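A single structure is presented below for examination.
Omission of a single protein chain aside, the complex is shown with its protein chains in their original locations.
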Amino acid sequence: MILPLFPLSHILLGLAAIAWKASARATLIVGLIVDMALVAIAFSPAAPWLSSTVAGGWTDAIGIRLALDSLALDLILLTILLELAVIIYLWRQHLRPSFVILLQFLVGAVMALVLTQDLFNIYVILELLTLVSFLLVAYDRRTFQIWASLKYLILASVGMSIFLLGVAVAYTNVGSLGLAALQRAVAENPQASWIPLAAALLVSGVSVKAGILTFSLWLPDAHSAAPAAISAFLSGLVIKMGVVVLIRLAGVFPLALVLQILGAITGIGGAIYAMASKDLKRMLAFHTLSQIGYLLIGMGVANEAAAKGVLAYALAHGSFKALLFLAAGAACDVIGSTEITELARARHRIPLRTRAALLLGTLAIVGLPPFDGYIAKAPLLNAAHGWANQIILLLLGIGTAASFAKLLPLFKGPYRRVGNDPAWESYIVLALPIVLFLPIERALFGPASVLPAMDWVIAAESVAVVATGWLVHQICRRLSFRPSESLFRLEPGMFAILLGFVAIYLLLRLG
Amino acid sequence: MKRIVRTALAIALSLAACGIVIFNLPISEGATHQNDMTRLATETGAPNLVSAIYLGARLYDTLFEVLVFTVAVIGVRFYLLRRPSTARATPIPESHVLQASAQILYPLTLILGLYLALFGHLSPGGGFSGGVVAASGLLLCVMSIGAETIYRRLSGAGIERLEWALPMVIVAVCVLPVVFTRPILSNSLPVGQAGHVFGSPSILLLNILIGLKVLIGSWMVLYAFILYRGEI
Amino acid sequence: MISRAVLLLLLPVIAGVSLFQRRRLSAVIGMGLFSLVLAATYLLHSAPDVAVTEAAIGAALVTVIYVLAIRRTGRLLVVGDEVPGLLALEGGEFVGVEVDILAGFARRLGLDLSIQIAPLGDVEAILLHSDADLGAGGLSSEPPARLHRSREHLPTALVRLRPQADDRPTPQESPTTDRCEYSGYFSDLVEAFQRNELIETTLDMARFLAVSRTDISSWRVDRLSTPRGYAFIAAPRRRGLRDQLSAYIDELERDGSLDDMIRRHLP
Partner (left out) sequence: MGWLGGTTVAMILFAIGTTALIVRRDLVIKLLALGLVNSSGILFLISIRFQPKMEAPILPAKVGIPIADPLPQALVLSAIVINFAILALSLVFVMLLVERYHSTDCARIEHAVETEKATLGSQNLAADPSGADAQEAIP
């Protein structure tokens, strides 16, 4: 019954921040407290009325159903974590009220999206997310930000139009917009001719928002152009909103093959571009793509363990990617450049804590044993059956390690104390789940935890993958291979969306 | 040459995408949920079923839509007005005929907007369209007496404060039922006689609030565009 | 039934025609009309609420903000390509001789000067088909019939560039080489030079001087004989504007400020 309060509280607070400009910062804290209180209620045993509800108590056929399932809870926890980190990161900076407002709306929209079970509601909230992140990316009003942001809006809007077509097709045949009704209809008659069409429209529409390659060609520009705190939010959280919708759709339509193929393309494409990228923030943005590839393959495998792995990995990726973006933003601000070689040359001027945070993020993202990247990847590796999946996951791991090997010079000495990173507390907040992922997960989910205990075979495998990645980096460094960046312009982006839709449709029809 | 190839490719792909949908179109099944709909009409007291859904069963969507609109207003103002003003807000038309006809038309347009907002639950219309129509009435007003004058009069009325306060009130109205132990986003005011203006007070209230909000928001967007002298 | 079919057929026609207009204003107004027809279509699909909303938002509000954004009342709209010294973009500001002339001219007319960059080869077509007033940016050749050429403000000449290896005699001026041959953006020209992508081309003096700052030792340079001058071009119905501009340039020349401008921008 109080589920709508998750998003509505943030929206109210955002509006309050406009009305009382002076206390704009305070609303951020209040929002955090409200979220924590609501989550606490959700965990309390005396809350059976919290799990699933139709907003406003209307009937299921026309109303909007909200549900707090494990996926939603997982992402709400991630939201709270990132909110906390970003608030700390921004706290000592001058915060304009309009920024706070947009941030609150962003969090509100995220909360709404993870809860909703209704196709059209998903459309509306995705549009809200698009508009808010559109404004946030270009917040500093630099021209490249404005262009990246405009490109994002145009492509995302075309994608959402395609999604709306899919909603229309689904609604006509099901007679309701709820995901549950849709699932029933598909299960009753899996051979119906409208299913491939609806699935192709919905999936290709939402893929534009989900950071999936050949659909989301706007992503590298937008995520690398945004201010650091916003990049952390976008890469850690907002991009997952598309993935959340895909997870929901994967529960309805038979998408296993499509997701695995998209996952392979996304992961490997992202890794290749990340290896070739010389710009730190851009490399991180490409890595968002390659990590989305992990999630998609996990979803495509479609068994219980993999699904749990996906949840864990979404959480883990959010924490270390946000850490990397925040630390990278701080480092680039100090040096005044985003070039990796430039940063490495001037590494003595980067505060030690920032470098430590970057190192921790790197270790986590390449999947070295004690950290959460490894812990969350392990169940995926375990569950992904089939040699194709295994090879792709292996290649992905190697690509990740190879591209992050570029950062190694950054961590060499001298280790003198220079400057003071004003936002180091936010690193601590994000470092906690990275280091203590297993205990935290256990504490939250009890004995039904998603993760297996330490597995020596997989641990050894991970170390081997990282070592291979380092070798690959040493080899590739001598090649001057630069994949074309002109792929990420507006017109190729449009082509890719249309082409992707046709391809997905044919795949679903024939496969 | 490259351009021709690109054009051909664009046309071919667009047609392929459009063809896929056209040739797989489902056969329409006709209206369902007739029962749900009539029940909805009696529960909300609004004979206009679109309004009953828009502000009743799917109020949650509408809330986010109002928010999208608010974000647009914030964005337009933030990016257009934060610049050294080269503004010389002159009335738009040069011809006296236009000016004179604007003077006659604007009260009519304002009244039409008011009607659409107030009777949205009985006849076609609603807060959103009412607000926008009223805003275009204000635009006609600009044509006859100039933007600056209107801006000064309206900001005297605290219009900007209202623009931010109204969405808050709307969200609050939606959350309020929880105080009376009714579900959030339900219509909490008692339903009156169907077909009457006050037949569904909740929807009427929301229509008025949204209409006012949209009127002010559209006016702010229009004013930002009037002030801006860019170089497109 | 029939009216619905007619409206439905009308929709793609209006949309197609208006989206492939050259003039932005026509396109905007066309799409406004499209919205209106769309609203009527909704009405015939028994969706009066949607029709009202579409008419109010799509046809009125959106069209109005687009028209407000691209309106050109009180503006002197100039199109032209960049040419260093004459009309160049430096850090978001235009500088150059032609810019100074145009700015003064616009001030005299009480208009805001608004300059848009377009490829050299497109300037004449834009003047013919859109709502720009003047063409600028190192135009040295005679325009097509309906456009009006102003008084020349700066003498120039054409230069033929060939690879050093080409040892044919100096080419004579011919109908094919009587204008600056490069028709794209100036910035693209410079890049093409740096990447050695050009084979053989004719440039006017200002462009040549700008290009010659890069390495042109591998090129054979011939100056074509006929002297010519830079001038502005006015759009078809802007003959009066052209005359005013010519008079203004005369005036500038008489009081010596034209020479000042040239000395300031073209050392």
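Letters A, B and C mark the chains in the order given here, with residues in each chain numbered from 1 onward.
In this section, a contact is a pair of C-beta atoms (placed from the backbone, for glycine too) under 8 Å apart; a residue touches a chain by one contact, two chains touch by 3 or more.
All of these numbers come straight from a predicted model, not from anything done at the bench.
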item	value
Shown chains touched by the chain that is not drawn here	A, B, C
Listed residues A:S9, A:S149 or A:S235, member touching the removed chain	A:S149
Options A:R96, A:H348, A:H385 or A:R482, residue touching the unrepresented chain	A:R96
Touching the absent chain when the full complex is considered, from C:F34, C:F208 or C:Y248	C:F34
Among C:V83, C:L102 or C:I115, residue touching the chain not depicted	C:I115
Absent-chain interface as seen on chain A, which is shown	18, 21, 62, 96-98, 101, 120, 123-124, 127, 130-131, 134-135, 138, 140-144, 146-147, 149-150, 153-154, 157-158, 161-162, 164-165, 167-169, 171-172, 177, 224-225, 279, 281, 332-333, 335-339, 342, 485, 489-491, 494-495, 498
Residue numbers in chain C that touch the chain omitted from display	1, 4-5, 8-9, 11-12, 15-16, 18-21, 24, 27-28, 31, 34-35, 38, 41-42, 45-50, 53-54, 57-58, 61-62, 65-66, 69-70, 89, 92, 94, 115-118, 185, 187
Absent-chain interface as seen on chain B, which is shown	6-7, 10-11, 13-15, 17-18, 21-22, 25-26, 28-33, 37-38, 41, 47-50, 52-54, 58, 61-62, 64-65, 68-69, 71-72, 74-84, 122-124, 126, 128, 160-161, 164, 221, 228, 230-232
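Basically, only the chains that are shown with their structure count from here on.
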item	value
Chains touching both chain A and chain C	B
Chain whose Cα centroid lies nearest the overall Cα centroid	A
Centre-of-Cα separation between chain C and chain A, whole angstrom	44
Chain centre separation (chain B, chain C; CA means) in Å	38
Distance from chain B to chain A - Cα centre to Cα centre, in angstrom	32
Residue list for chain B, restricted to those that touch at least two other chains	none
Chain C residues within the chain B interface of the complex	24, 47-53, 55-57, 60-61, 64-65, 68-71, 73-74, 112, 114-116
Chain A residues touching chain B - in the complex, by the definition given at the top	1-2, 4-5, 8, 11-12, 15-16, 18-19, 53, 55-59, 61-64, 98, 101-102, 105, 109, 112, 120-121, 124-125, 127-128, 131-132, 134-135, 138, 141, 165, 169, 172-173, 175, 193-194, 196-197, 200-201, 491, 494-495, 498-499, 501-502, 505
Complex interface listing, chain B residues touching chain A	6, 9-10, 13-14, 16-17, 20-21, 24, 26, 28-29, 32-33, 36, 39-40, 53, 56-61, 63-65, 67-68, 70-72, 74-75, 78-79, 161, 164-165, 167-168, 171-172, 174-175, 178, 182-187
